[in-house]
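First the structure, in the form of structure tokens, and then the observations on it.
Omission of a single protein chain aside, the complex is shown with its protein chains in their original locations.
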Amino acid sequence: MTTVTTDDKQIFARRESEARSYCRSFPTVFTKAEGATLTDASGKEYIDFLAGCSTLNYGHNDPDMKAALMEHISRDGITHGLDLHTDAKAGFLEAFERLILRPRGMDHRVLFTGPTGANAVEAALKIARKVTGRQKVIAFTNGFHGVTLGALAATGNGYHRGGAGVPLDHVTHVPYHNSMGGDIDTADLLNRMLAEPSSGVEKPAAIILETVQGEGGLNAASREWVRRVAEIARAHGALLIIDDIQAGCGRTGGFFSFEEMGITPDLITMAKSLSGFGLPFATVLVKPEYDQFGPAEHNGTFRGNNHAFVTARVALEKFWADDAFRSEVAERSAYLEKRLNKIAALLPGSRVKGRGMMMGVDVGSGETASEICKRAFRDGLIIETSGAHDEVVKVLCPLTIEQQTFARGLDILEAAVAELNQSGKIAAE
Amino acid sequence: MTTVTTDDKQIFARRESEARSYCRSFPTVFTKAEGATLTDASGKEYIDFLAGCSTLNYGHNDPDMKAALMEHISRDGITHGLDLHTDAKAGFLEAFERLILRPRGMDHRVLFTGPTGANAVEAALKIARKVTGRQKVIAFTNGFHGVTLGALAATGNGYHRGGAGVPLDHVTHVPYHNSMGGDIDTADLLNRMLAEPSSGVEKPAAIILETVQGEGGLNAASREWVRRVAEIARAHGALLIIDDIQAGCGRTGGFFSFEEMGITPDLITMAKSLSGFGLPFATVLVKPEYDQFGPAEHNGTFRGNNHAFVTARVALEKFWADDAFRSEVAERSAYLEKRLNKIAALLPGSRVKGRGMMMGVDVGSGETASEICKRAFRDGLIIETSGAHDEVVKVLCPLTIEQQTFARGLDILEAAVAELNQSGKIAAE
Amino acid sequence: MTTVTTDDKQIFARRESEARSYCRSFPTVFTKAEGATLTDASGKEYIDFLAGCSTLNYGHNDPDMKAALMEHISRDGITHGLDLHTDAKAGFLEAFERLILRPRGMDHRVLFTGPTGANAVEAALKIARKVTGRQKVIAFTNGFHGVTLGALAATGNGYHRGGAGVPLDHVTHVPYHNSMGGDIDTADLLNRMLAEPSSGVEKPAAIILETVQGEGGLNAASREWVRRVAEIARAHGALLIIDDIQAGCGRTGGFFSFEEMGITPDLITMAKSLSGFGLPFATVLVKPEYDQFGPAEHNGTFRGNNHAFVTARVALEKFWADDAFRSEVAERSAYLEKRLNKIAALLPGSRVKGRGMMMGVDVGSGETASEICKRAFRDGLIIETSGAHDEVVKVLCPLTIEQQTFARGLDILEAAVAELNQSGKIAAE
Partner (left out) sequence: MTTVTTDDKQIFARRESEARSYCRSFPTVFTKAEGATLTDASGKEYIDFLAGCSTLNYGHNDPDMKAALMEHISRDGITHGLDLHTDAKAGFLEAFERLILRPRGMDHRVLFTGPTGANAVEAALKIARKVTGRQKVIAFTNGFHGVTLGALAATGNGYHRGGAGVPLDHVTHVPYHNSMGGDIDTADLLNRMLAEPSSGVEKPAAIILETVQGEGGLNAASREWVRRVAEIARAHGALLIIDDIQAGCGRTGGFFSFEEMGITPDLITMAKSLSGFGLPFATVLVKPEYDQFGPAEHNGTFRGNNHAFVTARVALEKFWADDAFRSEVAERSAYLEKRLNKIAALLPGSRVKGRGMMMGVDVGSGETASEICKRAFRDGLIIETSGAHDEVVKVLCPLTIEQQTFARGLDILEAAVAELNQSGKIAAE
């Protein structure tokens, strides 16, 4: 095993691309993780309110998944099998059908894409275009769907779009719920643009949206708005794609973020916490009538990560076999909201945003948010910002976080905000 | 652990997308794999001449990597850490620098992209476009670089391109080495097109190529041609991207497929066998002067797969610390070529193609090739086709395959060809 | 001279493309035209409320322009001279500078493009993109800017866009003034979309608009809205292009449609009535600092039509040397509005739209509008529809129309509406 020495950081500076990012905010070398706790090479522990950007909804190295994965590896189970049938895949599919699809009355097919969210989004867009024979897609302001060319076209973030180096086409960006001030009914606006034959906005292949925009600043669309958009999609012959990569897998309470909304998306993209263990894994759920790809029409070497099949199955069986987990998450969410409201009250002009365990505080500026996160890290809390101006301090801790750790993390956050407030830095802005 | 029953195949038919592919050619359920051998639920063993399309160059479940990975998991090492610094990442970078870069006089930076080859290609194209301020890219006939929108534009395959649903722009496809008949010097043609100010082909940001086209039919470019193309890239201000996803990691002998060619690519995409163990992992190697991405300008949840860091480090230390492995591969390649020549001699009009342990037999038609593979599978050999018409029977076995197994696999292949030949099916074509 | 016989219509059916259009609504063969009157082969006269879609603002065959043109031709003046200097061009430029630019405090350069409005729009978009280094352009719902690929991308009309056969890229269509219901401030919406760094709408090279949308249904933007859009363009570093092809040359009162609005567009496209005589002629007026094309960077065989230079100069000298014409147009506009209000009163639910001598009645449906135009034609009036649903009966007569003819034309229109009303056809809708 590699011994961690002070040289380690030099190797990063010397060899890792300038594109590295989170390590700049949290400049230490991590060596161990369990539940909601990360430990660095010096033995210092950190509470993890980042959780792999919602990839670790069940915490780091969940013991049951860990045991199953080690058992699989130890018996030389298939690690890499392209898209061959394996027992691990069967196990996942069977559990997914039994615990997720059937109870929700869903009949979707599972497309194993390359193991990144962006790849799932690319596949979903391709399906929608193939099925409808149309090219344009409707996406929303502040939406984030990945940075490969097809997904990036649907992403709103100007910094990431700027990296494309070519024009990003075939996507029309329209205002998300409440994004243009409360007075503008953005669903109605979209409907008018699509209904008007001379609007210059063509009938789309798909409308793609996140019910809560994780990267975009924890903007949570209302049930009514999402339903309206679903109706608009149907009315104009477009497929509805819910990108549930960040908001799904329990983050907002249910397995899917839209469960309480009375909609059935035509396509659903899943990734991040799908494996349960933080392993690369992504999928598109497709209504059977739209499962129109030919064999390997969308392919990829790592589609179907068998280690992930193993841990994902355990995650489903452990957390989604009954309603216990959902209830726990609801309780934690209520607690989180209460605490965040208290924190927001410390900062004039700030406000709580988000839904479920995907909440944060819009503190008004990226500078303030960054200051808060820096102080929190100093005190042992890993927490990041979100939003177009990085103005939202975002709590994305494991859903399984113990109450005591949760409270301690929020205490650190609260103290950081209070300290900043007292320092007078806020007033100066 | 899931028990494998006859129900297992039904779950695939019921729930897995029609895009599933290899499982159609090899319709059994695999449960175990070791070295070059796969075992199915019934206990039947298969010799693996597919090796995850060159993802398993070191075989399935290499015991040293397996041990290191289990150790890492058992001690709650970081599984998912976004792009945070971890000891596992340090270990990989240190080994990569020491065993790969330094001995080859390379000073490239390592960009950890999303863990798919396509994602690495997307990142490389973005870098080239950003660095040069140009948009067009030169790619080659029969090239395969992935199926997300940016990579797909550079891919030649018409079936995959057809799945895009939108036009694939910003890439000019030109003939690969020897692709237009031996009389046309395709490098010269490219040079003329780029040199001519009224050709309609704009100065490119990059020229991207595989030195051996794995999916495109095992077309192996000559050293001279690759050098010419490298010179053309430089002369016209374009970056040279070698896509070494399939041909790298020892497949053609050296760690990189271009080591004997006297070129230093500006950007190199790596994936497939990079983790050594079949785990999702991809990277772009970037010359320092072109490492111009801003923090997170290209990002992704699964960039930096820590399990893969662990196994990749072991792979480097085990196979690339000295020249022993390279010599073994060279010996196996020579044996392979001898055997394939003998097999090709059985089929009038067929010919051996490829380089190193990436060779096969062009049998003239996809039908013939498919028939051969079917018979081989019946007899316990997993082998697939390649090429624009699926006309090449492609041997992509683990580089570590034992001689006895290797010979047995080739015996099965030879028998399949002989049987087909005797059946008179070939003559009828 | 060709004798007009009954065969003539057969030659059209036999040889002219199915793309022919106006001749379907007015199926006779015209042989002569003077002022506001067209005469067909049978000697029947028609009042012209179409005026070449605002190309004949000064009427057909104005005697002074006619005399100057015949003098030019008779003395073998230059007809075609590419973009060589000619006396005719000098005469036009001198008059344009003296009578149009100087009095308005404008310092624009004159770019002679290919002699179509679409070509001028293409050139303007190219300039804006070159000057700013940006690619995207903002255009508005219901805008019409031509049907060549660059201009068509900025055109809203779905029927015309459908003819492109390729995706129309690099233009973002946003709602025009009042187009989304009076409650949505569309300028504010545009500003928010551009100000928001994660909106997915990139900073544009230009904002292009018509102050009155001629083809789009006679939507007239308010002075305040146009000023707001001009400010938004400036604030976001975009050039403001006013497409004055249909609304300029006196159609809305002044020489430019925006004269009363307190803006100075960076680029102005002119065509249609610019020659005064109906001859093909188009130009882009460019602020000197944006006159950045290299020699022939935008070229074309017919840029600079010398016949048009001759007649355009006469038109400027005859109509724009003082304010008399403007006053006459204002009077006629007032009369037109009065009469149209009366006509609209006959049709429940209809309303008057437009500005200046570019007004019409929105009769609620394309069917009703078409019925009205058919009856009008029967009675000797040529008038057409406009709008996304062809729901606006549009009066576009020569600005020089004699009062008596004008009144007679409006009488015919009024009678057609009244007749339709009485027939009960309207009620049935």
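Quick notes on this one:
Residue numbering begins at 1 within each chain, and the chains themselves are lettered A, B and C in the order written.
Quick note on the criterion: a contact is a pair of C-beta atoms (placed from the backbone, for glycine too) under 8 Å apart; a residue touches a chain by one contact, two chains touch by 3 or more.
This is a predicted model, so every value here is computed, not measured.
The chain omitted from view is touched by exactly one of B:M106, B:M193 or B:A415, namely B:M193.
Of the listed positions C:V29, C:L346 or C:A415, the one in contact with the omitted chain in the full complex is C:V29. Interface residues of subunit B with the unshown chain, by the touch rule above, are 135-136, 139-143, 154-159, 161, 167, 169-173, 175, 179-181, 183-184, 189, 192-193, 196-202, 216, 387-389. By the touch rule set out above, subunit A reaches the unshown chain at residues 166-167. Listed by residue number, the positions of subunit C touching the unshown chain are 1-2, 4, 7-9, 11-12, 14-24, 26-34, 38, 41, 50, 52-53, 55-56, 60-61, 66, 68-91, 93-94, 96-97, 101, 109-112, 114-119, 122, 125-126, 128-130, 135, 146-151, 153, 159-160, 162-166, 169-170, 205, 245, 271-272, 277-280, 284, 286, 291-302, 305, 307, 313.
Basically, only the chains that are shown with their structure count from here on.
Distance from the subunit A centre to the subunit C centre is 50 Å, each centre being the mean of its Cα atoms. Mean C-alpha positions place subunit B and subunit C at a centre distance of 58 Å.
Between subunit A and subunit B the centroid-to-centroid distance comes to 30 Å (mean Cα coordinates, whole Å). Residue positions 166 of subunit B each touch two or more of the other chains.
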